[in-house]
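One protein chain is absent from this view; the other protein chains keep their places.
Up next is chain A:
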Amino acid sequence: MSRTSPIAKVYLFLVFAFLYAPIFYLIFYSFNSGGTMSSFDGFTLEHYGAVFQDNRLMVIVINTVLVALLSALLSSAIGVLGAVGIIFIQRKKYRQTLLTMNNILIVSPDVIIGASLLILFTLIGIKLGFASVLIAHVAFSVPIVVLMVLPKLQEMNQSYIDAALDLGASKRDIFTKVILPYIQPGVFAGFFLALTYSLDDFAVTFFVTGNGFSTLSVEIYSMARAGITLTINALSGILFIVTFVLVLGYYALSNKMKSPIRAGVPK
């Protein structure tokens, strides 16, 4: 760092200021005793109290986190298997086709995915609610996990598998003791990316919510007409701090356990 020029430092500072300014602005006003974000009248914690008193809001927050965790877990499992399947297809043409289809799902607009899922669910008679939201989130997270895992698989040396085979490993052993440990960083990256995708998705979720099951993004968006209350600011503040602590904890843990993973050497 000492060798970076002052201009580079200033530039870096500006980039981060630009990224974080809106969040801090929002959190700053969550302590505002006035009812809105137009002027700061005085310090108060009442909006934070309001978050915990509002049962409906708390249920929605828990819904959001539940769907995020479960969908990230499921899509990681499906995505890893999918990526392994794609990488071991011998015919290059098929592999390329499958990869392209995977990428199309990533770039296609959320509104289209949401509307198609809604039509599908009502057609086959799945009640809108927790299940439909979970399925939808798994559906749009799987391609992301595949994309995160593939590079790890591609950089893995084919000789590891050959060596394991020579030493008499079964197919199952190869998967659990060679491939999975090697691609671990990719799997966790995919999991966390799926988690964030699920947490902040609005467009797809809007179409498939129903029967009293709603997530935070849908709830906040629907406040646009009558005005968003500062309770939402307080809630955003809490979520920001929780995420911040979790990320710090993750780095602390991964630093502590920095024993490099070696493929084929079970601990």
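As a convention for this text, a residue touches a chain if its C-beta (ideal position, glycine included) is under 8 Å from a C-beta of that chain, and two chains touch if they have at least 3 such contacts; residues count from 1.
The rule is short, and it goes like this: contacts and distances are computed from a predicted model.
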item	value
"Glycolate oxidase iron-sulfur subunit", "Extracellular solute-binding protein", "Peroxiredoxin family protein" or "Inner-membrane translocator" - which is the UniProt name of the missing chain	"Extracellular solute-binding protein"
Among A:S141, A:T209 or A:N233, residue touching the chain not depicted	A:T209
Full-complex contact with the absent chain, from A:I27, A:L69 or A:L165	A:L69
Omitted-chain contact residue, chosen from A:I23, A:M101 or A:M223	A:M223
Contact partner of the left-out chain, one of A:T4, A:T36 or A:S170	A:T36
Residue numbers in chain A that touch the chain omitted from display	34-39, 54-56, 58-59, 62-63, 65-66, 69-70, 73, 118-119, 121-122, 127-129, 132, 176-177, 180-181, 184, 187-188, 191, 206-207, 209-212, 214, 218-229, 266-267
